[in-house]
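With one protein chain held back, the other chains of the complex are shown just where they sit.
Labels run A and B following the written order; every chain starts at residue 1.
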Amino acid sequence: MIRFLLNRVAGMVVVLFLVCLFTFVIFFVLSPDPAVQVCGKNCTTEAIDQIRANLGLDRPFWTQFWTFLSGLFAGRTYGTGANAVECAAPCLGYSFQSSQPVTDMIVQRLPVSATVAIGAAVLWLLAGVTAGLVSAVREGRFADRFIAGLTLTGMSIPNYVLALALQFLLVVTLRWLPFPHAVPFGEDPVQWFMNFLMPWIVLAIGAAAVYTRLTRANVIETLQENYVRTARAKGLGPGLVWRRHALRPALTPIVTIFGMDFASLLGGALITETVFGLNGIGKLAADSITKNDQPVIMGVTLLAAFLVVVGNMVVDLLYTAIDPRVRVGSAT
Amino acid sequence: MIKKATSAAAAAAATALLLTACTGGPSDSTGGAGDDPVAGGTVHMLQNADFSYLDPARGFDGGVNAFYRLIYRGLTMQAAGDAEDPNAIVPDLAESLGTASEDGLTWTYTLKDGLKFDNGDPITAAEVEFGISRAWDPEIGIGSPWLKQTVDAPEDYAGPYQSGDHPGIETPDEHTIVFHLIEPFPEFDNVLAQPNAVPFPVGSGAGDEFINDVIASGPYTLDTYTPGSLIKLVRNEHWDADTDDVRKAYPDAWEFEIGLEAATIDERLLAGQGTDVNAIAGKIQAATLPRVQTPELQDRLIASPAFCTTYMGMNTTKAPFDQVEVRQAVNYALDRASIQTASGGTQLADPATTIIPTAVSGHKDFDLYPSEDYAGDPAKALELLAEVGLEDGFSFVLDIRAQPSMQAQAEAVQEALKAINVEVELNVIDTSTYYETIGTPSQQSDAAITGWCPDWASSASTMVPPLVDGRLITEKGNTNLAQLDDAAVNARIDEIKAIADLAEANVQWGEFDEEVMALAPMAPLVLEKGLFLPGANIAGYHPSTSMTDLAIIGLKDPSQG
Partner (left out) sequence: MTFTPTELEVEGAQGGEAARDNAPPSPPASGRRLARAFLKDRAALACSVYILLVLLMALAAPLIVKLSGWGPYEFDQSAVDPDMAGLPLGAAGGMGAEHWFGVEPGSGRDIFARIVYGARVSMTIALSATVLTSVLGVVFGLTAGYFGGKVDMVVSRVMEFLMAFPALIFMIAVLSALPAENRQFLLVGVISFFGWPYLARIVRGQTMSLKEREFVEAAKASGASSGQIIFKEILPNLASTIIVMTTLAVPGYVGTEAGLSFLGVGVVPPTPSWGQMIASSVPWYAVDPAYFLIPGACLFLLVLSFTVLGDRIRRLAETGGARA
């Protein structure tokens, strides 16, 4: 077990390192001179050189990459003399646009993305698993077909189209919901809920459709397994069979998928946050890309990759814990 | 870089301008919101973009300059938004405008009494000198360039933190400040109205000290600052209204709600619920206009003229734009009416035929390339092209910014020039690198669409010359997109700049505009106006597309919202 764990952690570190390197290379090669951007409207060649030196852009690639990496773990110092600025670990550098530390910018926006992710996850889990179970129980009947149609639709509607359609329907035409704008939970919980409802629905629909299909397929498959048949043959009531023998194994794979979905959603729902104007990580990513704010793009990319990789690992560990059938090493 | 923001530009201009500008449009701007503002309450400002910097030595754009007016004071400032001439420069911390020496090289100012920072420390000549010298710091002084361009300093002077006191600024006593200029500059009062000419306590503001906090000298000071979402200002108890003739500072507090989508802002203003009755914002989106048709909303709507010109610069170093006939033909052929519609229609844009916008002092009304209803005159254009053997057309590459409104304008240009067999290829450049690209002569294409605003609206001296002065062409950050280098034009610029009588100079700038347009280094496209929809409880609001005077706004009834 410990070897397995170490192995996973090592793999994770390698992947994260590659993500770091890859992002860094791409932006190093592609990005227009950041010093010119930092320099602002009225720039001289000397000023650009000065900024390049301050940002360490005049040094060779590997030195810069190393400084960035060590900044992540040990912090780093920008500038010299009276203008020196200490950036504490985990230092992702400073925004070229606003001079804010990237780490702070991300931390400030995490709550919004978390709210969006948690709400959407609750919705899609509830809706997906319920619909999946109903489908499985009524396999081949009308309810099953109806749900199948719904899931196909849910999977196919691009979330920005759905977002606009919902806004048009619920806000403009029916006036059931206010135009979304951030209200802190403490200030007005009802308003808060109404504001997040649309983003939650938009994000949840696609995932709910996928979870419905997964649940349905797993439950149907499990019900055909030998041990379930045995249990039935032994005369156990259907409720007991369901609870004890069918549900748990059928839902275990859902945990796997859920962990990864949730982790990647925490890293920002770019389109949904942008469409609804929610100041989360996704919108931060979109904005920083528009402004070509390289340190912020790097920071957000790393965070998202980190969440996915960690999410994967947690899920794997959980999975080994829940499902005795999966033995360490049998996973190829 | 190119779309320079104005700093000491004007607020809402004369009514006459507006009446000519729109038909059946919103109410005129002189009345503001009607009832008078009273003291108290909180005014909310809804906006999309964060302010660039809290530090005035760093920030320099229309939005942040308006904000600085609430928390910082300078020796001089732009007049109140409701003043007879809102473009004028008036004294602020100084007793009066500056006194120039005979040779125009030395300017002297005297400070008022009883001036204090928000921490209670007095503001004396030393603090003014220190604050101003921050503009020379290579890392901090990235804002307005005017101080560095006018005040004399040794080449190696690098701001107070690295090089100590500024050698070009003298403070003979606590109340007197003397500036030594590089060369005579009759508009030096305008330079000191720039946002970076403000006092700070000696020694403060190094490194990132002013990134998240400030030391205020104006009527308000920072209460909370959450980058990207909220700025809250409260009263600066040490600000003395008796020392300030311009700022009214009616509300007790300001809340800037940042990071809102443009559509969200408009929706909230339309709905006007809760605290939104006390809200103001930037100009409304074109798509919002059809929804502002109820009498109540029409009543709230206020228009402001444009202070910037949206134009297409034609690179005169590249064929066929090296031929004046071709550039003139393009000016004739453009369907400015369709560009106007693409920019939001008659209520949000006017066709532009001059470089200097109507609202900027020095504007002269002329149209060298007229056509019926501004719809373009392809026949005339083809005649001109035939003169140089190009009646079968040509193709060129047009640089545009990856931004919907500019793309719409570019597509209208493209469509109009098809009529004279000219094929326009659009080169869409990322917003963040756009100005850098077109401002680098080695990278710019045949033409580019961009906007230009004067640094101060009281004179056209910062409007036309940067676009056509051949001596200003640089490898990077070039503003003369046409790369026009005409000896006569250059000489004219020097001649007008030397005129000490500013009124006479403005007349000459208008003439100069017409002389330049005869050479057609650019095609002015539209003047993008603004419509503003303040909350129902807002008073004393004189919005401007360049800089709205926030210091005179207040609430009709502070108990609302």
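The criterion applied here is as follows: a residue touches a chain if its C-beta (ideal position, glycine included) is under 8 Å from a C-beta of that chain, and two chains touch if they have at least 3 such contacts.
Everything quoted here is computed from the prediction, not taken from an experiment.
The chain that is not drawn here is touched, among residues B:T106, B:N427 or B:T474, by B:N427.
Touching the missing chain, out of A:G75, A:P158 or A:P189, is residue A:P158. Take chain B: the residues that touch the chain left off the picture are 23-24, 262-263, 285-291, 337-338, 340-342, 344-348, 402, 404, 407-408, 410-412, 414-415, 426-430.
Counting the whole complex, the residues of chain A in touch with the unshown chain are 7-8, 11, 14-15, 18-19, 22-23, 26-27, 30-32, 152-153, 155-161, 164-165, 167-168, 172, 203, 206, 210, 213-214, 217, 253, 256-257, 260-261, 264-265, 267-271, 274-275, 285-286, 289-290, 292, 297, 300-301, 304-305, 308-309, 312, 316, 319-320, 326, 330-332.
Everything below uses one rule, namely that only the chains that are shown with their structure count from here on.
Here the spacing of chain A and chain B, counted between their Cα centres, is 40 Å. Contacts from chain B toward chain A in the complex involve residues 1, 4-5, 50, 52-53, 58, 60, 137-140, 142-145, 161-162, 206-208, 211-212, 226-229, 259-261, 263-264, 267-268, 271, 273, 430-433, 436-437, 476-477.
The touching residues of chain A, counted against chain B in their complex, run 32-33, 36-43, 45-47, 50-51, 54, 79, 81-85, 97-100, 104-105, 108-109, 178-182, 277, 279, 283-284, 290-293.
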